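First the structure, in the form of C-alpha cells, and then the observations on it.
For this depiction, one protein chain was excluded, whereas all remaining protein chains were kept in their positions.
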Amino acid sequence: MSGAAPESEPEPSLATTGLTKAFGGVTALDSATVTFHHGKVNALIGPNGSGKTTFFNCVTGMIRPDSGRVTYRGRDLTGRPPHRIARAGLGRSFQLCRVFPRLTVLDNLLAAVRPRGLTGQLGRSGGREETERARYWLTRMGIEHLEHAEARQLSWGQQKLLELAGVLMSEPELILLDEPAGGVNPALIDRICDLVRELNAEGRTFLIVEHNMDMVMSLSDHVVVFDRGRPIAQGPPSVIQSDERVLGAYLGV
Amino acid sequence: MPSASLVFQSVVLGVLLGGLYALLAAGLTLYFGVMRVVMIAHSAFLILAAYLAWYAHREIGVDPLLTLFVTVPLFFAAGVVMQRLLLTRLRPATLTMMSVLLTFSVALVIEGLLGYAFSGTQRRIRLGYSSASIEFFGARIAVVKLIAFGMAALALLGLYVLMKRSRFGQALRATIQHPDAARLLGIDTDRIAGYGFGLGLATAAVGGTALSLDTTIYPSLHWHWIGPLMAIIVVGGLGSVPGAAIAAMTLGMLQSLLQLELSTTWAQTVFYVALFATLAVRPQGFFGGRLAQRF
Partner (left out) sequence: MRSGSDTRWLRLGVLLVAVALALSFPSMAPSPYEITVGIAILNYAVLSTSWNFVGGFTGYISLGHGAFAGLGAYGTGLLVTKAELPPFAALFAAAAVVAALAVPVGYAALRVRGASFVIVSIALVLILLLVFQSWASLTGGSRGLVVPRPFPGMLRSEHHRTFYFLFLALLAVALLVWWVIDRSRFGMGLKAIREDEDKAQSLGTPTFTYKLVVFVVSATFTALAGGLYALWFGDLDPVFQFSILSGAYMVLMALLGGVRNLYGPLLGALVVGYALEYAKVEFGDTPLHLVVAGLLLGVVVTFMPDGVIPAATALLGRFRRTGETSIREVTAAELRERREENDTTEVSSERSST
C-alpha cells in the first residue's frame, strides 16, 4: 500500500484499517480494513446486519469506533466529530432521507453553506452567490419550482432529491449515499443513477450503500462486500457477481 | 472530626434515604425508558401522595400506611391516563422537550392546588411510633425511617420481579430497549408505555406515603426532590434502573455524610455537583445506560 503506486493502481479515497466497533456483546465491525477508490463510484453491499450502517456511521463520525483508523486521501479522520469530517470533504445522506422539515427548500440548501469568520457568520444568509448556487443545484435536481415550499410538504422522492442537493451544496469531494434507492419509484431510481454518473464524471467520488443489486452492478466501478462486520470480497462488479463467498454470505451459508 | 459512631449513624441514615431515592429514581427511569419523557411532575405526585396520607390520617385517623391501598391504584390509573391522554398528543419530533413542559405544568397545577386546598403551612403526621427508635450497633435509627426504607425496598423488589419474571415485564423491557423490534413482535407498545407510566407513578405513591411518615411536608417541597432525582438518573445513566439505584445509594450516602460537616442545604448541593461533573466528564452516565448516548 505504500510507496509509489503503479499507474494502473487507483488512488485511495476513504480507507479504514482494523476498524472495530462493538455494541454490548455484539461486534458490529470486526477489524474491517477497506480502501475505496478516488474518483470512482464505490459500492458497499452485504446482507442485513453485516455492519454496513455501523461502518457508515463510524467513517462519518456519528459513532466513535472502538479501535482502528479512518483516513481520507491519507488524512487521519479517526474519531473526529461529524462536522470536521464534513469539512474534510465528505458529504453524506441518511438511510431514511433526512431534510430540515420546517425550513423552505431553498433554506435547506442555504443551511449547508459554511461561513468563514465572524463577518461570514453574521452576514446575511441567502446572498446572491449562495442563492444562485442553491438554485443551480435545485434546477439540476429538477425541484427548483418548489423553492419556497417547506421541505416537509415535498413528496418522498422530492425529499430524496432535496437531500442530495443539500449535500452537494456543501461541496463535498466524496459523497456517501445510504440507500439512495430506498423507497423510491423506478423512474426516480433511474434519475438518481443518471445524477450519480454525471456528478462522478464531473469529478466527485461516490460511496453507495445499497440493497438494489441492479443499481449497484450497473453503477459502480468498485464493490466491497461486507459480512459479519468485515469485508469478504472486493473488486469490480463482474468479479463480485461470480464470487462464491458473496453468494454464501447472502444465502447465509 | 466527627466520631466513628456518628459516621456510622450517617452511613445508615444515608442507606435508608438512598433506598427512597432509588425507588423514586426507578420511577423516573421508567418514564424515560418507555417514552423518553423527563417527568418533572414525578415529585409533585410524591408530595401529593404524602398529603393524601396526612389528610387521611388527620380526618379519619387511619394509619398513613393504609392509604397505600388507595393511592397506589389511583396513581397507577392516573399515570396511564396521563400517558394516553396528554403525552401521546405531542409530536414525536419534539416529544422530549415538550413533554418536559407538559409535566412541568402538571407539577405547577398540583403544587397550586395543594397550596389552595391545604395552604402553605408545614404539615407533619404525629404517630404513636413517630418518636420510637432502635439501637443498631450504636446508631440510633428512627423506626419510621426503617419502615420507609422497608416500603421502598419492597416496592423496588416487586418492581424488579415484575420486570424480570412476568410477561408484562418482558414486554416492558422490550419496549424500553427496542420499541420498533417490540412492535414487530406484536407488542402493543403504546399500551405497554401507558402501563409503564402507571408503574412509575405508583412508585411516587409508595414513596409519598413513606415520606409522610417522618418528613414535614409543604406544597413546594417537590422542587427539593425533583432536582436530586434528576441528578440521580443522569449520574446513573438515563434509562438504566440498576444505574439509578447505585447512583441513588451513593449520592444519598454522600449527602448524609456531608451533613455531618455542612448544613442541610449545602449538603444537598452534592447532587448538583455530581450532575454537572457527570455531564462534563461522562455524559452517558456512570452505570451503563445505552439510551443516554443520544439524549
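Read from first to last, the chains carry the letters A and B; within each, the first residue is number 1.
The working rule: contacts are C-beta pairs under 8 Å (C-beta built on N, C-alpha and C of every residue); 3 or more make two chains touch, one makes a residue touch a chain.
Since the model is a prediction, treat every value here as computed from it, not as a measurement.
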Shown chains contacted by the missing chain are A, B
Touch with the missing chain holds, among B:65, B:113 or B:187, for B:113
Given B:163, B:226 or B:241, the residue that touches the chain left out of view is B:226
Even though one chain is not shown, chain A touches it at residues 60, 62, 81-83, 86-87, 91-92, 94, 98-104, 107, 110-115, 120-126, 142, 148-150, 152-158, 166-167, 170, 185, 187-188, 191
Contact residues on chain B toward the hidden chain run 32, 36, 38, 40, 86, 89-91, 94, 96-98, 100-102, 104-109, 111-116, 120, 219, 223-224, 226-227, 230-231, 234, 238, 263, 265-266, 268-269, 271-272, 275-276, 279-280, 283-284, 292-295
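Note that only the chains that are shown with their structure count from here on.
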Expressed in whole Å, how far the mean CA point of chain A lies from that of chain B is 45
